[in-house]
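With one protein chain held back, the other chains of the complex are shown just where they sit.
Our next item is chain A:
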């Protein structure tokens, strides 16, 4: 059997199991309302996790995304408040900005051969600081276009509402799957994560790929910021602190190897939904402290890291057997 897809199956299994447990206790969990909310509430996290998946697959990490989301929200809110630009124009400017920001970090990581951890940590402080400079207070967004965006939804059978931002997340995941699994760029990302030296020998353009990976992550963080601003209707420089870590957790729970080279975009989708499901359960229960979310996520993360270690060992043992 191929061990490559096993973490994905485990992820899906855990999600279904959690859903079952949930359903036994609260039968109305199956309603499309809950599913609609699950997608809507986790839209911004899912979108940023798409970028993070690609980064982690390439063997890197991007710690800046949480700050970039907060910056995006404040940027949009301040621009809409102080100028007469249409929100769509603001979105375009913002996406160009965050993509360039990501590309710049990728360039530094590649050219200076610096650890992604350090470069994106600097990016994290930079983006957060830039958000503070724009505004310390929460800035409400009041614009008819925004009201319209917020009102868009698709009424699913069973009266569940899939709001616009939920749809955007699903579309982003489809885009992510195509990029990761169906393009030469995606193949190069997997190759880099599998081993830089070998990837270079096989003809991967390491510099270009690295820059593109972080640019993609920056673009996703910007898009996530837009979605988050639609979700909350405001921009606040203190928002989404630590979201980058939640996104990393979702990617790892989704079965992607933290050291890169193995994993699936779809796994991250399930990972995000699993984390959302835990949160929903705690809301449904009502008596549990919301901090339990963190504990469950911690346990799940640990379990997945152990699982990946075990799988690695298993495939190595099999390889050793093949040699002898």
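Here is the rule we use: contacts are C-beta pairs under 8 Å (C-beta built on N, C-alpha and C of every residue); 3 or more make two chains touch, one makes a residue touch a chain; residues count from 1.
Simple rule for what comes next: contacts and distances are computed from a predicted model.
Going by its UniProt record, the hidden chain of the complex is named "Ribose import ATP-binding protein RbsA" among "Cytochrome c oxidase subunit 2", "Ger(X)C family spore germination protein", "Gluconate 2-dehydrogenase subunit 3 family protein" or "Ribose import ATP-binding protein RbsA". Considering the whole complex, the residue from A:86, A:111, A:159 or A:184 that touches the absent chain is A:184. Touching the chain that is not shown, out of A:193, A:225, A:254 or A:271: A:193 (per the contact rule at the top).
Hidden from this view is one chain, which touches chain A at 2-4, 178, 182-184, 187, 190-191, 193-195, 197-204, 261-262, 315, 318-319, 322-324.
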